[in-house]
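Note that this complex is displayed minus one protein chain, with the remaining chains in position.
Coming up: subunit A.
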Amino acid sequence: MALPISLRSSVTPPELELIASEQLIEIIPLISMDKTAFISGAYGPLRPPAKCKLPIWMATNLKLKKKCHIVPPDWLSVDFLQDRLTRETSQLEFCAMPFRFAEIAKIVLDVASDDLENPDKIRSLLKDLREARQAKSREGITKLDHSELSLPNLCSMEINEIRPFFIRSMGVLTQLTRHPAPADGA
């Protein structure tokens, strides 16, 4: 019953999505529900049309049963993403984005695209943003050495994407630098 082989080397995107789903998101409920205690905390009461904060997994669950509208986070809008994309393509550093933006954007776009304004535009902006950032993280490999690489503003999904390659590269660099050391001492 040890961990299956496919999961041993790295975390998978669905697992990251599971973790991101614990974060809270605002919804407009269409049903009412009293305050209820859950393992992760107490949520509610739901009183339509008052807004309420719930974990994302609960919001998607309600949304799929057409019992709420999801209020997308501020950053999931055409204006915000357009602004970030402009900055992302004009400067060298990564722009600050919420740590789990890729996972949350995917969940919201998947289940609640009708609650978003212009979801197609948002999709294409996210894709452009992803490509711009991916290019930068690939460039980051040139700065890799055996001791440390600081990666400001890199996000969870992006880390997971570069993880296997970066860890192996760093492993090779470590071996290359470690081996001469004993010879020096001898």
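Going forward, contacts are C-beta pairs under 8 Å (C-beta built on N, C-alpha and C of every residue); 3 or more make two chains touch, one makes a residue touch a chain; residues count from 1.
As a working rule, contacts and distances are computed from a predicted model.
Enquirer: Which name from "Ssn8p", "acetyl-CoA C-acyltransferase", "Ribose-phosphate pyrophosphokinase-like protein" or "DNA replication complex GINS protein SLD5" does UniProt give the chain that's left off?
Expert: "DNA replication complex GINS protein SLD5"
Enquirer: Which of these touches the unseen chain: A:52, A:97 or A:129?
Expert: Residue touching the absent chain, from the options given: A:97.
Enquirer: Go through subunit A and note every residue touching the omitted chain.
Expert: Contact residues on subunit A toward the absent chain are 1-3, 7-8, 11, 15, 18-19, 22-23, 31-34, 36, 38-41, 57-58, 61, 67, 96-99, 144-152, 154, 156, 159, 163, 166-167, 170-171, 174, 177-178.
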